[in-house]
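A single protein chain has been omitted from the complex, and every remaining protein chain is retained in its original position.
Take a look at chain A:
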Amino acid sequence: MAECHPVGFQWVMEAKARGAKVIHVDPRFTRTSALADIHVPLRAGTDIAFLGGLINHVLANGHEFRDYVLSYTNAATILTEEFADTEDLAGVFSGLDADERTYDFHTWSYEGTEVQAAAGQREKMRPDRSAPAGVAASGRGEAHGSGGARVPSDAPRDETLTHPRCVFQVLKRHYARYTPEMVEEVCGVPPDVFAQVCDLLVANSGRERTTSWVYSVGWTQHTVGVQYIRAAAILQLLLGNIGRPGGGILALRGHASIQGSTDIPTLFNLLPGYIPMPHAASNEGLREYLDTESTQKGYWAYADAYLISLLKAWWGGAAKADNDWCYDYLPRLTGSHSTFETVMAQLEGTCTGYFVLGQNPAVGTSNAKMQRLGMANLDWLVVRDFQLIESATWWSDGPEIETGEMRTEDIGTEVFFLPAAAHTEKDGSFTNTQRMLQWHHQAVEPDGDARSDLWFTYHLGRRIRQKLAAAQETATPEDRDRDRPLLDLTWDYPTKGPLDEPEAEAVLAEINGWDADGNPLSSYEQLQPDGSTACGCWIYCGVYADGVNQAARRRPQAEQSWVAPEWGWAWPANRRILYNRASADPDGKPWSERKAYLWWDAEQEKWTGHDIPDFPPTKAPGYTAPEGARGKDALAGDDPFIMQADGKGWLYVPTGLLDGPLPTHYEPQESPVTNALYSQQRNPVRQISAFVHPADRFAPSGHEPGADVFPFALGTYRIAEHHTAGGMSRWSPYLAELAPELFCEVSPELARLRGLEHGGWATIATARGVIETRVLVTERMAPFRMAGRTTYQVGLPYHWGHGGPAPGDAVNELTHMALDPNSHIMETKALTCDIRPGRRPRGAARLDLLRDYQRRAGITAETGTEVSG
């Protein structure tokens, strides 16, 4: 966090100054470790084993916050008899379809209930289960986080938590093997350090105290990334650390406003506000879509109001009841369309044009070579960035030109480079990890031809619409139909200034939404499914309440309460802590005075406290829902998790995750060791099969033959000096000079073992590529001692590329395209490699060295792709 989020780290330092203990869990000793109370070095890719060990410690010793767990989680819920755990099936769950590489999660459900999957995977749970495999492959799992399952209120429960099939007991059994000894053997964490963490965590949780977890992409970039965060969620629910001040799980994002770009997504499988993108096979009409995507209980019951208001915001007057509010204008998924499938489509020739806005895939995306090969097969490519980044120049100076694999004159891609404006040159908002929007005002006009992304998008749309409108008269009926969605868009933002910059606040006002009379809405509770309201993103509704830009509020901390509700605006409804009903006990009293946050005022019959209630404001703690109640009325007075269809926090996920209801330790796609916990080596449903390509081979792992060719653990990461793929930092002289060259970090032991010279050069190879780096030998990269053997790690910051004033090889020549099946995120945090002293070969000899490695390791198209391996 100190490395990549130094500004946010000031609050950690402030907490530390007030007595908070800071524990840093990381394979490397980083700037964060330097300021922590305890650094826990763990082998990359073993976090579930570590977190599972903590869960086991809590459960085995009765340290759970029993009152919280019983009332607010699904611990008491009883599972179906058909469910079989990893304990019974040698490391996999029941329902595995090895041929399709998917789980059928029918057997994971609650007893006697037909559980509806969370948003996105719901159609898979229909009784006939007729949905084709393509629906699963489209992996619409990213919607699950905010979706909920249709769980009837009479799901059988055992309030004593002793029933062998209740979630609590299942959890206990599942994690029983995650002992401190196992944590040491798998993670390399010494038992005394682990015991210290256990004790601190337990002592700092309960009625009087709370603990928070913070993670970054170090957790998400794994083939089991979602399950990492799930494991933390289980731990936090068991300890009562969700919905309470000082608790929670905070995701630090990779860029400014990446939170914003998932809320109002740049993702293929979501519409604004985590509404799932319709699927071609299963969401044909609006009614069918709403039947499968909304829930009986909780706030997803109003998915119709959210979606129809969105359609009204986009298509205005053209969206009418008799045309299903233009639902048919929405695109349909036909499978997964992540950045990696897009590359495969480019190679197949079905994707022929590509916009690259503010990213640098030629060096910044996992397996950068695949990205360049894809871009070389396009008709046109548009790159918008501050500088002539590698994604705009690979055709003339990329690694394939050097090796002779490509010749510039053979590349047909027409490349357009358009300079982009910086955030200081435009108005707009950032949404941070706390879901808080903060407005920034333009300071200067952009230089030269540089324009904002808003300018580019708006004026591009405007010109396309002009062209299409002019062509309407002569167009065929099919073309006219095809163009209707574009022509009917409400594309009428006012512009200002010499550059005709669209008014960013007008966009914000549309996102906020308005009623039939054009008055700004103030809450998503006002949204209607009858077309009378328009709202561009239901969770952002209220950000422009009363016609005021609430995100631009900057009342100083000293002039308001400690929750600071008048600094910026947080979705939803300016609530600063989600699920904050859980900060009070089932009767509505604070768990302790020290941690009082929200409580029931019996006299006034409403919830009150320091924050805006994330709960129906007048629903009494003792309320029970009548039979057949729907939406918020179906939530009981002690159901704090209002987006979950049973109102409970899920220790166990009966449906919605593609790779299991409980986090389970699997080794990464490539690992120097064999899985010590199960005979199942890797996540059986990791996403790999779509990407079979000679440039994306995998190394053997553990005891597999040839694994010793790549004997070392490799991790990639960022350092404070640079930003992601370097587009914003390597061309800035003040930043470039701080870290002018690509380097690797290795321990003195590994340096001695391989004869690496401190400050000299090393060549690093994986199954996919060979790069050269400078060498930094440091004790900060300690080896791991596990079960009598030592594992060495090689660390690589990935900021460099072949272009710019501070060039270096791209680390992503080494990384692969094995993905988490839920989120389609690649595993770049844990791989295997070899390292040798000296610079890499030049030209075609670079490829010869790679082929030599692949031959020695016996790598084929099948290596590492087994389901059961």
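The working rule: a residue touches a chain if its C-beta (ideal position, glycine included) is under 8 Å from a C-beta of that chain, and two chains touch if they have at least 3 such contacts; residues count from 1.
Basically, contacts and distances are computed from a predicted model.
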item: Omitted chain (choose from "ABC transporter permease", "Polysulfide reductase NrfD", "Cytochrome ubiquinol oxidase subunit I" or "Formate dehydrogenase iron-sulfur subunit") - UniProt protein name; value: "Formate dehydrogenase iron-sulfur subunit"
item: Candidates A:9, A:228 or A:354 - the one touching the absent chain; value: A:9
item: Of A:281, A:330, A:521 or A:776, the residue in touch with the unshown chain; value: A:776
item: Touching the absent chain when the full complex is considered, from A:743, A:798 or A:853; value: A:743
item: Per the touch definition above, residue among A:37, A:159 or A:181 touching the missing chain; value: A:37
item: Among A:404, A:547, A:705 or A:733, the residue in touch with the chain that has been omitted; value: A:733
item: Residues in chain A touching the chain absent from view; value: 2, 6-7, 9-10, 13, 17, 29, 31-41, 188-190, 192-193, 196, 719-721, 733-741, 743, 747-753, 758-759, 774-780, 782-785, 790, 805-806
